[in-house]
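Right, I'll just put the structure down here and ask away after.
Here the complex is missing one protein chain, while the rest keep their positions.
Residue numbering begins at 1 within each chain, and the chains themselves are lettered A and B in the order written.
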Amino acid sequence: MSEEFGIKVEEIFDTMEERFRPEGAEGVDASFGYDITGRGKWKLTVKDGKMKIEKTDDLSDCRAISISDPDTFVGINIGKVDGMQAFNSGKFKVDGDLGALGQTAKMFKRFQPPKKEMTTKEIIQDMFGTLLSRFQPKNAEGLDVTIGYDISGEDGGQWMATIKDGTCTLKESIDGTPTVTLEVQADDWVELMLGRVEAMTLLSAGKAAIVGDTQLALKLTEIFGKYQLPGEKAEPEQELIALKKTISVGQHFATGPVMGKFLKGLKDKKILANICPKCGRKQVPPREICAPCRVRCEEWVEVGPKGEIRLLDTVYYASPDPLTGETRETPYGTAWILLDGCEGNDVFSHFIRPDQIDRIVIGRNDRKGSRLRPVWAEKRTGGVFDIKYFEIDE
Amino acid sequence: MEKKRNRNVAIVGIGETKYSSHREDVNQPEMVHEAVQDALKDAGLSINDIDCTVHGNMELFEMIHQPDLWHTLGTGTYGKSAYRLTTGGTTGSTVVCAADNLVASGMYDIVMCIGFEKLQEGHTTGGITNMADPLWFRKLQTGALTGSAGYMMMEEFGEERAKRAAMTYRIIMDKHACLNPNSHRAFGLEWDQLEDLMENSPRLVGELRLIHMCSQSDGACVMILASEERAREITDKPVWIRDHITVHREESLNVFGNDEKHPVKMTHRFAAEQLFERNGITDPVEYFDVFEMYDPSAWWGLDWMREFLLLEGDEHLKLVENKEIMIGGKLPINPSGGVIAANPIGATASVRVAEAAKQIRGNAGPHQIPTPVNHALASGFGGTFWTVLFMLEKELSW
Partner (left out) sequence: MGRRVAICAVSQIKNEPDIWHQRFQGMLLDCFEPIIEQTGVTFDMEKGIRDVLTCSDDVFDARTISDNGMQDVVGAHYRGEEKMAQDAINGLGYAMACILSGHDDVVLYLAHCKESQTESRRMNTNLGYDPFYCRPVGLDFINACAFQAREYMEKSGITEEHLAEIVVRSRKNAAKNPYARENGKVSKKDVMKSPMLCDPIRELHHYPVTDWAAGMLLCSEERAHEFTDNPVWITGFGNCMDSYFLGDRDLTSNFALKKAAEQAYAMAGIKDPRKEIDLFELNDASAYQLPMWAEGVGLVDEGQGGAWIDAGGMDASNVNLSGGMLNGNPVMLGGLARAVEAVIQLRGEAGKRQAKGVKRALAHGTTGGAGQHHAVVILEKGVQ
């Protein structure tokens, strides 16, 4: 059984009905599968704002199936494991429609592990177990003292903290006469620690006693940080404000005479390159200068329009347009093409006809690459998409 | 030709924020302030000791014009000399180069360099898309992702070997990241996941898969550089900057050298050749004790090993296959986990220098290389294959 977080996989599924949020399931009519390695398979069916969860091996009609080990599955559900991290590292896989699976997140309230009540004995053990981690050395400068805790009752015990040279040690017995000793009943001690009763009240009622250096006893709340039950936060979290704004400032970009001539050529279904007077290199799209030679390029030549493909990038993940959020359909292919008339690395980059990506053969020195031709747009405006894409020349 | 330095400069203070995907609890000046405070504490200095700051990031990611103006709230630059240099992804190295030049020149004695990025505040892909020419490539490009390195390596070494080597590199980087308390992403990848990740990690472009790619992080990295005289007063562990070189190239992306008859030397190799030759280093793998390389993806990290270390053939693959690049190996690469572990773009290249410096000091943390680190190499990457290469030394022995 998965005990890493003290929670069983089955608990996540058993509580789905009570955690269900119909408003998050609006418009959804599908089944989703959960394949928990070594534990079993579950199917969630959502329809008409209602849900059903069943343990079954038949996930055939699921729109998406998530596959993970029990620890990862539980961890993600209780927020202890970062979902993206798990996905990136292959610990959480998805078979099918990833986007659809994402929808299920909105359908359930977060799983809350049941709160376990701690006993008096457990609290006292935890309180002394965390004493050293709550020690504040800044507030104990110059102190050379011992503090005795004499907690009576069967849930109590004896402890002694020794503070010297800015450090603190703890032992589970009291030796000699500590600088100050606190004597109190176990139940009262717990109430005091949890802030449910004031120290003065206990002292006045004779239910607690301070033996020794009273001044030191008063400093204890500074010397040790406040004790909290595990799972509780001391202060409400600071509210964080985030401002969301899309910033857009219109621009008009100049083409300049070099790019301008090239773009104009596209309108006339011509692909123009310019030539370096020093090294003969052809640049397409053309640049004002040849970078390695550092001389202006003023001679022009028409190249292509057909050419051989020299490199292909098949893109499966499309970056969304920053302003519109649109993405290109994937997979798509970006190609580097050596147009007729060009040599070596003077390649031209553009898109490949999407349905032909699988048939492309990339050219190397020992083999010929697919020969391509541009497909021109009907309406051309002097821009990059005057060429729709390149297709195989057959 | 040996270059004569006007005076020696050392890194005397290093400060970093924890790198993470969302630092929602701080705004930009507050985030930078954390790293500034950290660096001052590390150096045992106060802000009054700083003469000058150098600030850098990629401002279009956060859409702030001149962010250094606003950041004075956190950088403590009030009343001080201030420079701002930005060079895209190499910005983090450039600000360190600039700080080195400023101190070495004698114009300033103590200079603080600041690299930062708060990627979550902007649209990272949008920012990267805007790097391309607005009239042409902006419509065609894929946001700095390409499968070409994978393709070229598979052609040269065979699909199986290349893919396996890239994934081995990736897992090594993750193992290092798991030791680095400051990494943004450390997955705890196991060797037995190698085949599964090779085949099943979602593809981005070609053979470049999600698992290979670097993160997008928020964070700041600040370093304090001092002249030799001041450095010796400030710390007993100064990390000396021996030399650095910046090599850029034109923006056209015909960088992949697909035509064997017209080979293209990568800027990485050019930088390494120039830097090592002028410093009399003939065998970088022997000479350096650590290499913090700016590796935006596992494929590039693997490929660029050959270029930076002036290797040939499959020597770089062998170093990876024999795990020589792991902490404890012959030449540990990215004991910090590298860029795949944390990538606050404006700071990332600074972090490479900072991590290399920490290794020299011997106090990097759990990811400290166990043997003495005397000679360190750090690289920066950005733009269209821009490279910055740094040499750090423990002793003034050259």
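In this section, a residue touches a chain if its C-beta (ideal position, glycine included) is under 8 Å from a C-beta of that chain, and two chains touch if they have at least 3 such contacts.
Worth saying up front: this structure is predicted, and the values here are computed from it rather than measured.
*Asks:* May I ask you to name the displayed chains that the omitted chain touches in the full complex?
*Replies:* The undisplayed chain, in the complete complex, is in contact with A, B.
*Asks:* Among B:15, B:88, B:150 or B:238, single out the residue that touches the unshown chain.
*Replies:* Once the missing chain is taken into account, the touching residue is B:88.
*Asks:* Check each of B:11, B:58, B:154 or B:197 against the chain that is not shown and name the one that touches it.
*Replies:* Of these options, the touching residue for the absent chain is B:58.
*Asks:* Could you tell which one of B:49, B:133 or B:314 touches the chain left off the display?
*Replies:* In the full complex, the listed residue that touches the missing chain is B:133.
*Asks:* Among B:21, B:37, B:246 or B:279, which residue is in touch with the absent chain?
*Replies:* Hidden-chain contact among the options goes to B:246.
*Asks:* For the chain that got dropped from the picture, name the residues of chain B it touches.
*Replies:* 1, 3-6, 27, 53, 56, 58-61, 63-66, 68-73, 77-88, 94, 97-98, 100-107, 127-128, 130-131, 133-134, 244-251, 267, 270, 274, 382-384, 386
*Asks:* Which chain A residues would touch the chain omitted from the figure, given the whole complex?
*Replies:* Residues of chain A in touch with the missing chain: 243, 245, 247, 249-259, 287-292, 294, 296.
Basically, only the chains that are shown with their structure count from here on.
*Asks:* Based only on mean CA positions, could you tell me how far chain A sits from chain B in angstrom?
*Replies:* Inter-chain centre distance comes to 22 Å.
*Asks:* Taking the complex as given, what residues does chain A use to touch chain B?
*Replies:* So the residues of chain A touching chain B come out as 84-85, 88-91, 93, 238, 240, 242, 247, 251, 253, 255, 259, 263, 283, 285, 287, 291, 310-323, 334, 336, 338, 343-347, 349-351, 362-365, 383-385.
*Asks:* Per the contact definition, I'd like the list of chain B residues that touch chain A in the complex.
*Replies:* 21, 24-25, 63, 123, 125-130, 134-137, 139-143, 145-148, 151, 155, 174, 185, 187-189, 193, 196-197, 200-206, 210-211, 249-250, 252-254, 256-262, 264
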